[in-house]
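A single protein chain has been removed from this complex, and every other one stays in its place.
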Amino acid sequence: MAATAGAGMAREPNLLMRIASRPTALIGLIIVTIVIVLSVLAPLIAPYAPGQIAVRFRLQGPSLAHLMGTDELGRDVFSRVLHSGRTSLGVGFAVVIFASLIGVTLGLVAGFFRRFDAPVSRLIDAMMAFPDILLAIALVAALGPSATNVVIALGIVYAPRLARVVRASTLVIRELPYVEAARALGVPTPVILVRHVLRNVTSPLLVQATFIFANAILAEAGLSFLGVGISPDIPTWGTMISVGRQFLDQAPWIMWFPGSAIILTVLSLQLLGDGLRDFLDPRLAKDV
Amino acid sequence: MTLPEDTILSVRDLRTWFKAKRSTAKAVDGVTFDLKRGQTLAVVGESGSGKSVTSLSIMGLLAKPGAIESGEILFRDRTGSVHDLARFAPRQFRALRGREIAMIFQEPMTSLNPLYTVGDQIGEMIALHEPVSRAEARKRALDMLRHVEIPDAASRLDDYPHQMSGGMRQRVMIAMALACSPSLLIADEPTTALDVTIQAQILDLLRRLQAQFGMSILFVTHNLGVVAEIAHEVVVMYAGRVVEQAPVLDLFAHQAHPYTRGLLACTPDAERDLCADGARRALYSIPGSVPPITALPPGCAFEPRCAYRIPACTEALPPLVRVGANTVSRCIRSHEI
Amino acid sequence: MSPVEAPLLSVEGLSKRFLARNGRVVHAVSDVSFSVRKGTTVGLVGESGSGKTTAGRTVLRLIEPSGGKAVFDGVDLFSLSEREMKAYRKRLQIIFQDPFSSLNPRMRIDAILGEALDAARFPRGSARKDRVAELLSIVGLSPDHARRFPHEFSGGQRQRIGIARALAVEPDFIVADEPVSALDVSVQAQVLNLMGDLQKRFNLSMLFIAHDLSVVEYLCDDVVVMYLGRVMERGPSRKVYAASRHPYTRALLATAPIPDPTRRRERVPLQGDIPSPLDPPSGCVFRTRCPMAIPACADIVPPVAHLGGDHHVACIRHAELA
Amino acid sequence: QTAGGVIDVATIGEPPTLDPMASTADLVGIITQHIYETLYTFAEDWTATPLLAADMPQISEDGLTYTIPLRTGVTFHDGSEMTSADVVASLERWMRIASRGKQADAVIETVAATDDATVTITLNTPYAPLLSLLSLNNAAAIIIPEENAAQDPLEAYVGTGPYKLEARVPDQYIQLVRFDEYASRDGEPNGFGGARLQYLDEIRFVPVPDPNTRVEGAVAGQFAYVDQLPVEAFDRVSSGATEPVVLAPFGWPVFVMNTQEGLNSDIRVRKAIQAALAPEDMLLAAFGSENFFAVDGAWYPEGYVWHTETATEPYKPAGDTEAAKALLAEAGYSGQPLRILTSRQYEYHYKMAQVAQAYLEAAGFTVQMDVVEWATLTQNRANPALWDIYITHSPFLPEPSLMGIMSDTSPGWWATDAKHAAVNAFNAESDPTKRVALFEAVQQVIYDEVPAYKVGNFNALAAQSPKLEGVTVSPWPYFWNAYLTE
Partner (left out) sequence: MLRAALNRLLGMAIVMALVVTIVFIIVRVTPGDPAAVMLGPDATAADIASLRQRLGLDASIPEQFVTYLGGLLRGDLGTSIFLNIPVAQALWLRAEPTFFLTIFSLLIATAIALPVGVLSAYWRGTLFDQAATTLAMLAASIPSFWLGLIFMQVFAVQLGWFNTSGFGGPGASFAERMHHLVLPAFTLGLISSALITRFTRAAMLDVLNDDYVRTARSKGMGEWRVVVRHAFKNALIPILTVVGLTAALLISGAIVTETVFGLPGVGSLIVSAVLRRDYPVIQGALLVVAGLYVLVNFIIDMLYLLVDPRVRY
């Protein structure tokens, strides 16, 4: 009875406009964009090649020549932070894509087809039982350390989280009258799945994907820090910190800058995700 | 503060607004009515017309951006002294709620805390306002369950809300509300969520309890049938404003406001709308829909949909004018209708 | 039976059981029979949980039935395979209660109607645009609403779009599941008028589900009264309303509030609550609340008595109510 | 100098085993040298000196028979007394299991007990390094009771050392307590030899695999002794609750070439690498400050008898990119990747590899770095198909024959006639002074054929509590003779 005409006005299609109306989300979006642009353009922006060694100029503090100082081999920390961003964001992004492919499929199947719900859900539960870093370590240990394998491992780690969200939304959407209307019209099931279900789970999916992006960056940094991640000659923020910690005393900047880059990127992704969630899907606040 | 002896509640030109950054929702914007002791005043209006906001304003339970902008809510307590609730501090409300004014809500399914037994929840009400022992509170709770005619009350006392049906829960809500014998009961659509047969039971119960406890009832509803069943007086609201107040018999006999008239005409009535051969006459319908309360026209809010509208309607908000002995209406053409 | 002509839809012995969470069985609909003649509207009334929605949706095979027959235009829909059913989908349509969730929020109105037109194999191209405009004007909307999203409409307007979608495939039969319950009273009348008009104009047959008795009386030719998954009484509206032969129907009619304080009746409302469909009472499901119940009511499911003129009642004491 | 006290020693990790025969790991040697003893050991000047042997061996004229007198009255931790039977059984086990023992097995004919207190070793060819092999503490020729000698892996950790194993919690600590029946040699301590004094009640070796955690632990004064700190931490350790201990020089990092397969089977490529590398930058990157390394092409630094500058001209501190390019062109190199196998277990290996990569690429090489776990590295280096260079390091071993490249079978598989000529002559000569001269020839052939590239010398940094005294600076620190002051 309480349905008012006004309640329906809550959803406007222009996402960007709506993000812009929330200052924290906007800040998140801006920073994320800047980080992405800087990383993508790293080869153009970076004043030095990331691997360019100048041992004579090792451990120099930030200066005009080296905005973020140099590391233990005299490499330019700024250039390395930029290039590391490529790896970290690239891994994060690939993880999101990979996890989405698996997660969305599993979630849709479990949510839409009753008969698959129980088995797929149990599988999701079982996969969720492994803490992310642990499962990733085990998988990387099994598959061997490489960027691809880190992506595969983290993708497998995060897929069930996405699957859960997609399943939960699908369960709700499946019962909605507009899906029923489509069935009454005789619209084929695959079309219903894509046009009506998938399209309407994009909001929670987008929100969750943002958080997974953030988590994947943290997890990748953790793996690299532990030395079980991507090969150490590809600079990543995690390896930079793991090396930099040896020089925490003499050259704290080696560790500070990549650390700040992680925090800034992850924080802004979270701000963005939080903002997205607030107006895309308030219910989502309840599940993880 | 003057309030006639027989009046327990008098709301005078109440304005409750929800201020947001960009727009202000004038949810209640000029509500005036009086409720006489021992009587039932029904507030009717469509969804969003401000009925709930009015009752929450009286209880001091407005949610955050909502605040009383202006107006008075005069309430006479048991001792006979009159308070203006519009100016009450939260602390003052606390002593009043439950003891002087109690409230029941639309959704019996969610209005009870799922984690406590119904006995606990009724007992809690009593313990809050009277110095009673646990055992005593429990005994009183049981009494109340009997008053609201819950079968086998003693065994239901330790039930959790989810073990009860909607009708039973609404009875528990009523028992809780009346546990400290308040002088005013605000019922916000207490039967809307219930089936007709259960609705009839609850209305029946409320009538009987009113006779027994003597409380006044502010009954919020959008169902004119229910109004006809239970009310002594009726207030009709539209877009946050009172458009008409009249005794129930007068109102149904003659509507002073075009909106009230339309409202009555558009519910199907077999006698009126069906021909002898079963053919249907078209129902009377009010064209258009309710305007959003964030952008009300400066004049009469009903004007765009009104069959009686004249250019003057758009100019200024029509005042509430007395049209009959006991009827007031917010229409400049009331007398012509 | 004394059929004038073969009904368009005839439902016989329909039942639907759900498996509840803890493995128990919900008897949502049991042994329900009714028929809908061409060009008429049958009202389905009952309290909430009585199985109205379930009955309506099983007829359309949106839920698979547990038993019974639904003969539509000479074919038992329940015996069709999912593929054969496809051919019938466009002849049977549904309108929903909730105007907000019955339209996909991410599709524009022309896409929503277009989906229905696809189902009707309506060719793409400019003819389609005209057809969308036509549909919109049929339900009283303007053709330039086609490019909007659902959220840009009020509840009443959305309900009209829902109706337009159902009409797009030119169905013979429509299930309308409480199409006006969610609407404000002032808008409700607009939609009721529209539905009445369209029914006449397209000679539609309709199963109209409602819990508002006055709406059913106004709109429907026949009425089916359900209680706890079973049919208590059915027959032509006028007969049922004027001379009900079932204590439940009588109680419903007596307790429904009428907007007329002068007719305020002193009446005894039905006692007690609706029993749980998980374990319905034995015999007559209504007996636990029935003012006329006798011990025999507990023993047998009351047989359906045919009172003539298509008026059927399931009560062993119906004769006493004559 | 008071008896008593308990010390915690932070080590670089959990030893894979407590059987020093089974492993060449320094860590295993450091810990187990407290538990087990060998017949001989090294004196302060790195000459062999008797430990369980009563005296230096009597070597026959032809250099083929070693008669070793044993000490009497030495008891094992299980209370039994050491006899020649135990020694023979132990040495046979050593020759069967230990990698250095296997090396010796090739030249040993028999090991026999002459009487209860004498053992005779007969060789089939004169072999000068034998005493050094018997003295080393890794892959060590430890003496254990005869009845334990059949165990493989070793299960009873019974030795004759000054400390015995009390408890071992893997990855947490290895607790050694004073062995009260220990029979020390008389006289003064002399390096690993001489008298062994037991002041401390208990020594606990605590594995702290993370170098930074070790540094923090040292700075916070959590340990009495912290082994193997990154040299960069010198300043921090100096300002903390501990004192730095510098062992200078400690050893040499080395790039071992795969002479058997792949790019480096071509000597010209190896020479090009030799020319391309710039040890100065590599060492600077690896060790941070010139205080911690020396750019030195001689395989033994000054101070060792083996030191010689012979043939070190190709070793260019700043590298010679042009020469390298020329050599490479001559070799007909066409861009096949040069695979450098390294690990980050020792961070300085990896840093040197990174700098090396830069210089090699400047000289025209295509470099492929394979950074793997140390465990994987030790595995992969055994497979000639997998690598062209692998990086390792070694402390300055008292006997050059013990260096990896001296053996034909160690990874790298350097086996040429020139090598054999030089090395065999060196090994067969037992006169120390003549051997020094013969080593010059060995160094010459190494520089000629480049089976490995010695990067330079580096120092090791450890830290110890100011209260701990009596610890001799050593690549294999030992804590008998050590004591705590107030």
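Here the chain labels run A, B, C and D in written order, and each chain numbers its own residues starting at 1.
Simple rule for what comes next: a contact is a pair of C-beta atoms (placed from the backbone, for glycine too) under 8 Å apart; a residue touches a chain by one contact, two chains touch by 3 or more.
Being a predicted model, the structure only gives us computed values, none of them experimental.
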**Report entry** Given B:102, B:157 or B:175, the one touching the chain that is not displayed
**Finding:** B:102
Query raised in the report: Which residue from A:137, A:165 or A:184 sits in contact with the chain not drawn here?
Result: A:137
Report summary line: By the document's definition of touch, the residue of A:41, A:65, A:194 or A:226 touching the omitted chain is A:226
Query raised in the report: Pick from B:129, B:207 or B:254: which residue touches the chain that isn't shown?
Result: B:129
Query raised in the report: When the complex is taken as a whole, what residues of chain D touch the one chain not shown?
Result: 6, 8, 14, 16, 153, 167, 169-173, 175, 204, 206, 208-210, 213-214, 216-217, 219-220, 222, 240, 373-376, 378-380, 382-383
Requested in this report: Could you list which residues of chain A touch the chain missing from the display?
Outcome: 24, 122-123, 125-135, 137-139, 141-144, 214, 218, 221-222, 225-228, 238, 241-242, 245, 248, 255, 259, 262-264, 266-267, 270-271, 274, 285-286, 288
**Report entry** Residues in chain B touching the chain absent from view
**Finding:** 59, 61, 63-64, 90, 93-99, 102-103, 105, 107, 110-115, 124-125, 128-129, 160, 162, 173, 176
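As a convention for this text, only the chains that are shown with their structure count from here on.
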Query raised in the report: Counting C-beta pairs in contact, which comes out ahead: B-C or A-D?
Result: B-C
Query raised in the report: Just by CA atoms, which chain is the most central one?
Result: A
Query - Euclidean distance of C-alpha centroids - chain A vs chain B, Å - result: 50
Query - Centroid spacing, where centroids are CA-atom means, of chain C and chain D in whole angstrom - result: 91
Report task. Would you kindly tell me how far, in whole Å, the mean C-alpha position of chain C lies from that of chain B? Result -> 32
Query raised in the report: What positions in chain B touch 2 or more of the other chains?
Result: 47, 222, 289-290
**Report entry** In the complex, chain A residues that touch chain D
**Finding:** 51-53, 55-56, 58-59, 72-74, 227, 231-233, 243, 245-250
Query raised in the report: Once bound in the complex, which stretches of chain B touch chain C?
Result: 46-47, 151, 165, 167-168, 195-201, 203-204, 222-229, 231, 248-249, 252, 262-264, 266-270, 273-274, 278, 280, 282-287, 289-290, 305
Report summary line: In the complex, chain C touches chain A at residues 57, 60, 62, 85-86, 89-90, 92-94, 96-107, 115-116, 118-119, 149-155, 158, 162, 165-166, 169, 182
